[in-house]
Structures are given as C-alpha cells and as structure tokens.
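Here's a structure for you.
Omission of a single protein chain aside, the complex is shown with its protein chains in their original locations.
Just so it is clear, A, B and C label the chains in written order, and each chain counts residues from 1 on its own.
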Amino acid sequence: MSHIAPVKSYVTVFGTLMVLTTITVAAAFTNLGSLNFPVALAIAITKATVVILFFMHVKYSSKLTKFVVASCLFFLACLFGLTFTDYLSRGWFASPRGTTMAGTQVTVGPDAPGAAEKAAPAEGGPEH
Amino acid sequence: MLSGIPLFPVQASTVAPDVDRLYFLIIAVTSFFAIATVIAVAIFAIKYRDDSGEKVGAQIHGSIPLELAWSVIPFIISMGIFVYATVVFFEIVRPPAETMEIYSTGKRWMWRFQHVDGKSEINELHVPKGRPVRVTFTSEDVLHSLYFPAFRVKADAIPGRYSSVWFEATETGEFHLFCAEYCGTKHSGMIGKVVVMEPSAYQAWLSGSDGQPLAVRGQQLFQQLACVTCHLDDNTGRGPSLAGLFGTTVELEGGAKATADDSYIRESILTPQMKIVDGYQRLMPTFQGQVNEEGVMGLIEFIKSKAATARPRPAAAQPTAAPARP
Amino acid sequence: MITPTLPPVTYLNHKYGVMSWLLTKDHKRIGILYMVVVTIAFMLGGVFAAGVRLELTTPQGDVWSADTYNKLFTMHGIAMVFFVLIPAVPAILGNFILPLMIGAKDVAFPKINLISWYVFVIGFIFTVGAMVFGGVDTGWTFYVPYSSSASNTNVLMTGIGVFITGFSSILTGVNFMVTIHRMRAPGLTWFRLPLLVWALYATSFVQVLGTPVVAITLFMVVLERGLGFGIFNPALGGDPVLFQHLFWFYSHPAVYIMILPPMGVISEVIACFSRKSVFGYSFVAFSSVAIALFGFMVWAHHLFVAGISPYSAMVFSLLSYAVAIPSAVKTFNWAATMHRGAIWWKTPMFFVFGFMGLFLVGGLTGLFLAALGLDVHLHDTYFVVAHFHYIMVGGAIMGYFAGLHYYWPKMTGRMYSDILGKLSALLIFVGFNLTFFPQFILGYLGMPRRYHVYPDEWQVFNVLSSAGASVLAVGYVLPVFYLMYSLFKGEVAGANPWGATGLEWTTQSPPLPENFPGQPIVEEEAYDYHKREIKVA
Partner (left out) sequence: MPEAVAAHAEAHGHPAHAHHPALQHHFETLEQQKEASVLGMWIFIIQEVMFFGGLLLAYFLYRVWYHEAWVEGSNELDILLGGINTVVLIGSSLTMALAVRSAQVGSKKGTVNWLIVTMVLGLVFLVIKFFEYKHKYDLNHIPGANFVFEGPHAPQVQIFISLYFGLTGLHALHMVIGFVLLSVIAWMAHKDRFSPEWYTPVEMSGLYWHFVDIVWIFLFPLLYLVDRTHRLG
C-alpha cells in the first residue's frame, strides 16, 4: 500500500529543507522589524509541512491520517487562541483611576492611541 | 443576625439585590426544567412498568422537530441568562468614578487594611455606610482572595499585581470577611469582620487614629529612599517630575503610552526597567526588597497628594536628558 | 426452560496463576485488573472523605490539625479525580466491553493496553507513597505559587505520580480510538454502533489531547519547585494565572472524560430496560462528540475571579453556556426513550433513575456558575463543591455503578441479588442528597471551600452533610458484599440475562478468551428491540 519513493525525491526534499533553513537564518539577520516573527514562523511551518508530507508519507496515506494531522491544529488553536483572548484584552477594560476587579492590571488608558501597544508589542512594536 | 439558622445571606451592598435577583431567576428556570424531566421520568417509569421483562416497547426512533425544539429553546434561554449575568458582572467590575480608597495586603493568614488617613487594622475593616468604597489590594506571598459574602464581591489577590473590589454598604453591622483561595495551613483562619458604621460614627472612629496619614508616611519614605534626589518637582532632575502625575497619560520610550495609575507607579518603583519615560535614561535602581507593600502604598498616596505644579513640558532643554524624541 | 450452566472455557478459567493475570494481554482481564486498583483507590478516597466530613461536624478544629485536614481534602481530591473518576468507566467497563461490542477479538494494541495498566499502577504507587510519607496539602489543583514555593509537603512526588498516571490515560485513549476506527465487525457501520462506543470514542479525543497539557504543567511545577526554574514565579515576573490557564485547559475537558462514558452506559441501560431503541440516536451520538470538542473551549470559567480580563470572561461564559446544551439534549432524549417503553424495574434501571435525578441537578447548577455575575459570589464556595459532586458522584459514579451492575453477569457469568442492588441504589441516592444538598445552601451563604474551621452559625448544615456522608458510605460498601457473594453463590446468568441487543450479549458469559467463536456480522440497527421477542430466564 505505501508508496515507495525514489531516493532522488528524498534528496530533493532534503535540499528544499536546507534552502529554507538558510533563508530563515538570513531573514533573521535582516531587520524586518515586526515582520520578523511572522516570516520565521511561516518558514518553519512550510518546513514542517514538507517533512510531514514527504518524509512521513502523509501525502500517500489514508484520508483518516490526514484528518488526524489536521485536527491537531484545532486543539492548538483552542489552547493558544483562547488563552490569548485573555492576555491581549487585559489592557482594554479601563476603570476610572486605575486597577479594576481581580488583578486586571490597567496600564494603558482606552483613549491613548497605542491602546493595544503595551499588550501586544509583538505585532506593532516599532523598531529603533 | 448571627443567631438562629441563616438560610440566606444578608443583602448589605447595592450590588447584592441584583445578584440575588439573578440567582432566583436561574433557580426558577433550572428547577422548571429539572422538575419537568423528573416528573416525566417518574410517570413513564410507573405507567409503562412491566415486570415480566418480555414485553417490547413501541417502535419510536426520534423526531427531528422535538430534537430541534429542546436544543434551540434551551440555547435561547441560556443566552438570555448569559446577557443578564454579564450586565450584573460589569456592574460589579466597574467602580463608580469617586470611591473612598482603602489599601490592603494579604499575607499568609492575615489581611492588613490601610486607610488613607493612616489608620491600619488587621483582619478587620471599618467602612462608612452609603459611600462607595474601593479596596485595592495585593498579596505578598501566595494567592489569596478577598471575599465579602454579604456584599457578594470577591477578587483574587495575586502577588506582583494589584486587584481591587468595590462595594457600597447599605446595611450597618458586622459581616464576614473571608480568604476564598486556598493558601495553606491557616487558610480558614485568614478571616475577619467588616464593620459598617454610620458615616458620623465612622468619622469618630477614624479621628481617633494615632498613625499619621499614609501620604505623610509616603513623604518620609520619599526622602528616606532618596527619591527626591532625581525626581524634582521643577522637572530639572534626572527623573521625571511626579507633581500632578497621577491619572495622567505618560509618553514611554518607543512611543507606547501608559496611564499613571497605582499599578504603573508600583511597577515603576519595584521594576523600573520595564517602562522608561520618553527622554530619560535607564538610571533608576529597583527598590524591590527595600520597601514593603505598605511603603509602596504610602509612596502612591504621597504621589497622589502632590498637586499639579506648573510642570514644564519634557521637551524643554534637559541638562542630562538625551536629545528629545521627535 | 433449562437453567443455563457456566460455559466450559472462559477467559477466566483457560489460564490460571498470578503470572497469567500480571502478563495478560486479554482486554477483559486488564479490565478486571483496573477494577481492583480503582476499587482500592475509591475506598482510599472514601476514607479521606470520611476524615473531612468528621472534622466538619464541629465549627472548631476538634478532630484534626489544620495541616492534617488540608492533606485529607487534598488526597481525597487526588485519589478520587486521577485514580477513580478518570479511569472508572473507560478503563474498566470500556476495556472489557468495547471489543465485545464491536465484534473484535481484542483492542488494537493489547501490549500497550497492559503497559497502560502498569503505568497506572506505578503512578498510583508514587502517589500513595507521597501520601504515606507525609501527604500533600496543595489541593488537587496544585495552584502555584503555593505548590511551587510555599508548601513544604511532598508536592514533587505527587506531581511525578500524577504525571505518570496521565500516560495511562493517554495510551488508553489512543488504543480506543484506533480500535473503534479499524476493528469494527463487518456490517457494523458508524450508525449501528452502540452509544457507549460513541461515548468512549469522544472521550478518547479528550484523553489523548488534554492529558499532555496537564502533564507539561505539572512538569513545569516540578521544575520550578525542584530546580528553581522561574516559569510561574511572580518575583521574576511570572504569572500564576498562566498556570491556572494551563491546568484548567486539561482539567475541564477531564470532567468530560469522567462524565461522557457514564452517559454512554446510561444510554445502553435505558435502551435495554425500556425495551426500546434510544430516542434520537444520532443526536445523542453527536452530542457526545460535541461535548468533547466544545469541552476544550470553556476552561476559563474556573478563572472568572482569578484576574483574567472581563472581556475574556465574557467569551468563556458564552462558550460555557453553549457546552451545556448537548448535555441537556442527552438528558431529554433519555427521558423520551422511556416514553411508551416497557420499563423493567431491575437494579441497573434503579441506578439510572438515581443518575437522572442527580445529574439533572448537577448539570443545571453549572448554569449558576457559568453566569458571570453569580460566579463572583459563588466561586470557591461550597456551592462549587456541591455542583461538581452532583456531577461526579451523582453522575459519573452512579453511571459507573449502573454499568457495573448491568455488565456484572457478562463479566462473571453470575447474577447478584436484585433486592440488595436496589437497596444500595436507594441508599446512595438518599445519602447523596442529604450530604450535598445542604452544601448548596452553605455555598450561597458564602462558606468558602477547603475550610478547616467555619463560623458557628453554619454548623447545622455541616452536621446534616456529615450525617448524609455516613449513609452514602454504607450505600457504597453494600455492593462490595453482594457482588463478592454472587461470585460464589450467585445463580448462573447465561449469555443474555437482560434480553438486551448488542454483540456483547450474543456471546457466552463469561466470554471466550477470543470473545467470539467466529467473526460476527451485523445486519440489524443499533437497538432494534421491536424486531425480536425476548425470553428471560
């Protein structure tokens, strides 16, 4: 059942992975400011998908295996996404003159333009 | 009202009636569904009872409309409850504009309350009736939770951060005060009384205080810890002037902005390197360990009390500051 | 009607000796092995609970010191949650019945099934060892910074014990998922599967994908406590609330591990004793899967007052209401199943009546705690204690007892005394309500949980609760006697004593080592009682 790929295809996959690694290292040294993080993550995801599809034969395996691999993203999304609904929105609720109930630390007033700035500098932190 | 068997907690704050109304609404809705289902099960069990075990039930496989009915209707009801509960929640979370400030620190197995004018008490809190009071508190070691059942409010005390609860007492008398987050051996001993008094009686109780006001103690610390050497009021020192700082929005290094509230001042004292005011060097040492929680609260009160003198804009030439940011 | 006799060759008597049990790869024997360990853990947890209730009969701390009391409720929590509620139905009844239900010879990976039992036992030994050498007093939730810096009890050993036990749950989940996907009998399509198989399938999602997160969280606490790493340490800027996010990300779906399999058992028992197919089969099946998936999105209703932002609290409160709907759908479908059925009042059905009553109260009180405005008042009070006991003890344990009494004839080939079974169900129902209903009242009065001493005016309710606990204890100990008695003196049950549908009732009881003589083929629908006439011994 499982597909026997020629050696050449494995070597080309290895080649692409090496190229992607050099790109990500190069990208790390050029200063793209806030884009650095998404670019590095995107390259890592492509490398991971390449390994999953070719080295781990998911490309040729059953639909169920593909579904299981994809379902993992749902649960990671739950873990990261919902936890960050808390951490990113901690700065938004402003009560007059300071801290609100239960440790909701208020460091940025609602009117200040950089409202989400402190809470999420990863996206918008200006470089200098 | 401590005698006899209490079945329902006294409503001693403006929020309590709303919370109890929500409680009775959900009791009504849930008991309706519970009793209906239990009666249905009982009727079917008795009516269709068959002890031979050999009779066969009717061939019913289900009905889509019924299924939709009892999934959509409960969903709509629960959304209604959700909206009402959220309205009550934001009433609890958002304090009114003007509140009477009380500071507190939770430490393993005791609550220490610090009134602004200097009087401090342990495991006891005297508050006036009819005035919104806000207790801003933190913990010095593990998680605690300041809980007033009679006022229906609670908030966890998290070490390293400020939490706050607000209430407006409507009944005089003594009510319970608990620690609601497990904190070790004497977790059940970290309790006390909140005494609600008539405003006049409260003033009398307050005036009998021996300690000097918190702001005065803060000023002493301000001198003692040599804050005054850098933070000059006329903004010529190496640190930003603190006159009239409280509540304003501060320009930070790197363009971010922050409201100078109690959390900001506490963070600037204990971990100054986290936020640097625009145009100033990273000079301030951390005072972690040199000043305890009461000291920080004293300094905050002192900074609050510093009236806004004429504060020249930071853009003015600074002898030591880096070239002003564009 | 000839009285049935015990079959000559069964999984019990085809091999003898301790080694044949300790090295068995037979899913039925592994189920029995799990039952032994879980019963021990249940008794242990019960003893700790008795200690807690004994202390709380008096407002002052008369019986135990504060430290001992804190250790008692902590060890009660750990023993019950990790060693009774999570493995009870999936590992005991699931292991035993799942391959029989789908017509397979064994689970997909028998060797891994045995390894997961040994991992479970090693974890149990670690945790009991921690209890013996001084216990642990952090609460079963291990909240940081108390567990990582302030507690001086065996947090490390317990953390490692629970860490290891988690892998037993993961391996069981993997085993069940692959078994249900790959080893169903010919003709057994997804919509002919018994509902217990659907429930176990949904549970294995949660077991496999939730448990590793608590494993890594405990791993971080062990690192922080043992090696001084600073991940949650507030002094370094760490956030104790992050621990609560990670802990409850698993621990809320874990309560669905505890309740979904018993729900599957209830569907089986109600269908059999109402002699009717379950009302709305596909709705009940999909609600199991919906609970398992939605269960991953609601955990922060444990953190409403712990310092999360009000907007995030709104999101989780909304999702918590959404996850309550599938449970409501299941309950209404069970009630509708009994309509125009032929209700046979036997012991398993009595446990179902108890389940319906208690699970309804437990599930609906969850709506109180999901309501933001109320949770500020009710969080960490006895209202929460009563809520989760109604679901765990009223729902999960009643479901487990219903399954135990339903499959006992299949597991042992013997029938137990019906009268004593009904008596024990009644005792448990009465004792349970007497124990936990007063705690709702105490909760709204504001009595915080985990309190060694409490104000005097609440003594009446606590005495009622402790009295109820003793009735409950009798109710739980009684089955041990009549079930053990039935092993030797019970009348022979025969292949299908309840006249139920399902492949597991077509083979002999106790079953053959390889379950079925040939490869069974399934032609008819899931619960087609109306097509057959039932002869009952």
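We adopt the following convention: a contact is a pair of C-beta atoms (placed from the backbone, for glycine too) under 8 Å apart; a residue touches a chain by one contact, two chains touch by 3 or more.
Just so it is clear, the model here is predicted, and its values are computed rather than measured.
Student: According to the contact rule at the top, which chains on display are touched by the left-out chain?
Tutor: A, B, C
Student: So which of C:V81, C:A108 or C:A342 would be touching the chain we can't see?
Tutor: C:A108
Student: Take the complete complex as the reference. Which residues in subunit C touch the chain that isn't displayed?
Tutor: 104-110, 112, 170, 173-175, 177-178, 181-184, 186, 188-189, 208-213, 215-217, 219-220, 223-224, 227-231, 233, 235-239, 242, 245-246, 249, 514, 518-519, 521
Student: Kindly note down the residues of subunit A that lie in touch with the hidden chain.
Tutor: 1-2, 4-5, 7, 10-11, 13-14, 17-18, 21, 24-25, 27-33, 36-37, 40-41, 43-44, 47-48, 51-52, 54-57, 61-62, 64-65, 68-69, 71-72, 75-76, 79-80, 83-84, 87-88, 119-122, 125, 127-128
Student: For subunit B, which positions touch the chain that isn't shown here?
Tutor: 271, 273, 282
Here is the rule we use: only the chains that are shown with their structure count from here on.
Student: Mind having a look at which chain is the central one, using mean CA positions?
Tutor: C
Student: What residues in subunit C touch two or more of the other chains?
Tutor: Expected reply: 241, 305-307, 310, 376.
Student: In subunit B, what residues contact two or more other chains?
Tutor: 92-93, 153, 155-156, 158, 161, 163
Student: Can you list the residues on subunit C that touch subunit B in the complex?
Tutor: Touching subunit B: residues 61, 66-67, 70, 137-139, 143, 145-146, 149-151, 234-235, 237, 240-241, 274-277, 279-283, 305-307, 310, 313-314, 317-318, 321-322, 324-326, 328-329, 331-333, 335-336, 338-346, 349, 353, 356-357, 360-361, 364-365, 367-368, 370-374, 376-377, 379-381, 441, 444-446, 448-458, 460, 498-499, 529-530, 532-536 of subunit C.
Student: Show which residues of subunit B lie in contact with subunit C when the two form their complex.
Tutor: Going by the criterion above, the answer is residues 2-9, 18-19, 22-23, 26, 29-31, 33-34, 37-38, 40-41, 44-45, 48-63, 66-67, 70-71, 74-75, 78-79, 81-82, 84-93, 108, 141-143, 145, 147, 149-150, 152-156, 158-161, 163, 176, 178-189, 271.
Student: Touching residues of subunit C toward subunit A in the complex: what are they?
Tutor: Residue positions touching the partner: 181, 209, 213, 241, 245, 249, 293, 296-297, 299-300, 303, 305-312, 315-316, 376.
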